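Complex shown without one protein chain; remaining protein chains in place.
As written, the chain order gives the labels A and B, with residue 1 at the start of each chain.
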Amino acid sequence: MSIDTSKVADSNKTAATAKKKLPVGAVAEWADDRLGLATMMKKNLRKVFPDHWSFMLGEVALWSFVVLLLSGVFLTFWYVPSMGEVSYQGSYDPLRGVEMSEAYASSLRLSFDVRGGLLMRQMHHWSAMIFIAAMMIHLLRVYFTGAHRKPRELNWVIGCLLLFLGTLEGFTGYSLPDDLLSGTGIRAADGFMKASPVIGSYMSFFLFGGEFPGDQIIPRLFTVHVLLIPGLLLALISAHMLLLVYHKHTQWPGPGRTEHNVVGYPMLPVYMAKAGGFFFIVFGVTALMGGLLSINPVWLFGPYDPSKVTAGSQPDWYMGWPDGLLRIMPGWESTVFGHPISWNIMIPILIMPPLMLTLLMMLPFLESWITGDKRNHHLLQRPRNAPTRTAVMVALMTFYGLAWAAGGNDLIAITFGLSINQITYFMRVAIFLGPIIAFLITKRWCISLQRKDNETLLHGYETGIIMRSPEGGYSEKHLPVSADRAFTLTARDRDPDVTVVESGTDANGLEPKSNPLEGIRRRLRTTMYADNIQKPTLEELEEGHHHAEHEHELQAAMDGVSADGHQFDGHHLVDDETLRPDH
Amino acid sequence: MRHLNRSANSLAGRLSRHRRRPVAGALLLLLGLVLTGTLYSAFSPASAGSAENNEELVAEGRQLFLVGCSFCHGQNGEGVGTANGNHYGPALVGVGAAAVDFQVGTGRMPMVQPGQQNPTKPESYTQDEIDALAAYVASLAPGPAVPEEGDFSLAGLTEEERTEAVARGGLIFRTNCTACHNFAGKGGAMPRGGYAANLSDTEARYIYEAMLTGPGNMDNFSDGNLSPEEKRDVIAYLYTLRDQPAYGGFTLGGLGPVSEGLFAWVAGIGVMVGFAIWIAAHTTRSTKQKDGTAA
Partner (left out) sequence: MSDHLPEKGHSLNGHPAEDEHHGLDPLEPDEPIQNPGLPAHVWRPTDVDPASEKRAERQIAAIFGLSSICAVLFVVAYFTLQTGDTHDTVLDLGASTVALGSSLGFALLLIGIGIIQWARKLMGDHEIVEMRHPARSSDDDREATLGILSQGAEESGVFRRPLVLFSLGGAMTFLLAPAVVLFRDLGPTPSQVEDDQDYPGAGLEHTVWDKGVRVVRDVVGTPIRPSDLEIGDLVNAEPETVFALDDEGEPILEGVPLQIAKSKGAVVLTRMDPKDNTPGKGREDWAVDGILCYSKICTHVGCPISLNERKTQHLLCPCHQSTFDLADSAKVIFGPAARPLPQLPLMVDDEGYLVAQSDFKEPVGPSFWERDNNGSTTE
């Protein structure tokens, strides 16, 4: 191997040290005398981080959070969290003399009378949207690549909590300007609370300080938005990062990479530069969006008034899926001893979201219970190599996506000239059928891709050169993939054998089920593994190579010619060559 | 509502109660007729350069009506019914000139095909022809007349009054109109494929007429519901929305959080992921070695 071994760290206890001594400043000495930072920095400054674009999705969320903190603090210097009534006398004329809350008036002031205020408002709102979207695609990446398995299950749970809290934070945040659109959302939230059995009206009265709308909700949401949830977010993000650093990042399998090492770039200087640079990029893109793309134009909505509403009343995108479920739900309400049980609100809002969140958090534990796999996993899996897991998440995404689309059914209706009634009827059926169909299609697709991988391993890659035999038959010339690529394709676990033997114990020697739960587990485990295509064994691979060599013998006469198929593996270059050497 | 014929006559009626001489009666009748004629010509809908009087206009309108409208609306505007109690075209008796000016002027009529709602499209008639049609339909029975420019313009108001009118118009708009037409007047969905139109390019006159006549499934906002001043204020507010700059940048359609979410994903996340791919991509490689020799 020709790697520069002078920089290899033999273990995690000693750092990869540079051979020459660096000059150390007086300030650094002063600090270390009191804080002893050198010990910690020794271990961590050369920490290795693997490099792949899909590992940066969580960073988008992290840096968006920083942007949120910075822009949010700016806004708090002008925003007034009060529902006291004022008559607007600011510079936005179409609202002059209109009665509104101080919160709304201060939002108008930020938008029109504070230079850079509207920019900051919009940056704050855009980065909130991006924060949650980034958390979501980060979650998808982690799940699809199997990075949620042991030892990272706790980090997964923390991540799910971050997603949930981020959503709440966004909801409280966009309600603060007390405009017509977000106020309608709060009105709906009050309806949700009132629909809760037994304690509903109490919850509503305690939150609003009496009947809706009262004058307490905005100041209270302000406290939640600026103090409580950011505190929780900061704590959880710190825990999330600490665990990531402690466990070290997962990596894709490949040459030189194993379950016991991390291959990549050191924190200082490369990773710091890339992460730090990315922070500026996220910040910069958010600023560009905040300056060029209008978002939440509260002056057009007008102040909240319980007797006014706008068409196209939707919450921000991340609340879209519960809104969609609410829209497609039929109007079921039963009466129990004279008390209403509002299924039409409880199911989409009070039952489904906590259920989905719990399901999401339990995914790694469910998976390890079903598979029985208690090993540590630091190498990632390609989604195709875990077909059932991938299909499950695609089914969940389909459910989420359909509910999300249902939340915009009126806008879909006017954009595409459809009937909202038909869209609702369609969604009521699709929300059940869609995930099932998506699961089946995805699983089959993954298995097909596994087959394709195996073909590549056994027969080589398709060169695009078509050969014709003397008898007239056409075939495509295949060439073997490089050793690195071949290794990468095989660098995955073989799935356990789930065939059940007649005598009662299965191929792994396990006893027959002792309780009904165990029986379900066995069946689920079989579903997970039974249809998957495994990587070829040594014998199969050798057989495949043998065949390939045989083919190559027959085609040896073609070697060296421009159409021998070696153009893409660097074996020979084709400049100044003609297709047929004779002509 | 403007009942042109009544105003002059009631004037004549009140005056005649206090005069007893016979010639005074005749003089007053003459005065009344002159007044009527003047008022009518002052307030009648202006057609560009047309010198036709009302009768000719009505006759021309009837000709146009027979050719282009009677198939669905009946030869005398009485409507054409179907067997199960619906109709192809409703009766136009009493809908007034305003309704005709609106429907034909925005191109909604003639309707190209039956359906849930008739969309706007390029007009099929010139303004003169529309005026003729309107005159004919107005002749069938009294109905709302086409508004004058003065009905919906803020001319003659002081700066402060204008600001007040616009602010009040906003309040009225958000109380009565945004539920269907959305906060920026971009339109909204109604049941079974219907929709409330996008008001961004609608002329003031048509907005007024739509409020007055309640086209299609839109409610009436008769003058007893929204007074003419209130209608004027609403139009002033809508025009202010049109004239004002997009303070926060490009408006993304004015449809609210749905389009904003789309942009957050496509522009926001798309660009961030694009940068991430660039950051982690392999840079250019060289075949040279560090000491300068080739590989």
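FYI, a contact is a pair of C-beta atoms (placed from the backbone, for glycine too) under 8 Å apart; a residue touches a chain by one contact, two chains touch by 3 or more.
Quick caveat, the model's predicted, so the values are computed rather than measured.
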Open item on the list: According to the contact rule at the top, which chains on display are touched by the left-out chain?
Closed with: A, B
Open item on the list: Touching the hidden chain in the complete assembly: which of A:Val60, A:Ala128 or A:Met329 does that?
Closed with: A:Met329
Task: Among A:Trp78, A:Phe279, A:Tyr400 or A:Phe426, residue touching the chain not depicted - done: A:Phe279
Open item on the list: Please identify which residue in A:Ala287, A:Leu300 or A:Ile465 touches the non-displayed chain.
Closed with: A:Ala287
Task: Footprint left on chain B by the chain that the document does not show - done: 168, 171-172, 175-176, 179-180, 188, 190-191, 194, 196, 214, 216-222, 224-225, 227, 230, 245-250, 278-279, 283-290, 292
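Heads up, the rule we're going with is that only the chains that are shown with their structure count from here on.
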- [ ] Mind listing the chain A positions that touch chain B in their complex?
- [x] 51-57, 59-60, 93-98, 111-112, 118, 122, 126, 129-130, 133-134, 137, 180-181, 274, 277-278, 281-282, 285-286, 289, 291-297, 299-302, 305, 307-318, 320, 408-411, 413-414, 417-422
Task: chain B residues touching chain A - in the complex, by the definition given at the top - done: 116, 163-164, 166-167, 170-171, 174-175, 178-184, 186-193, 195-196, 237, 240-241, 244, 246-252, 254-265, 267-269, 271-273, 275-277, 279-281
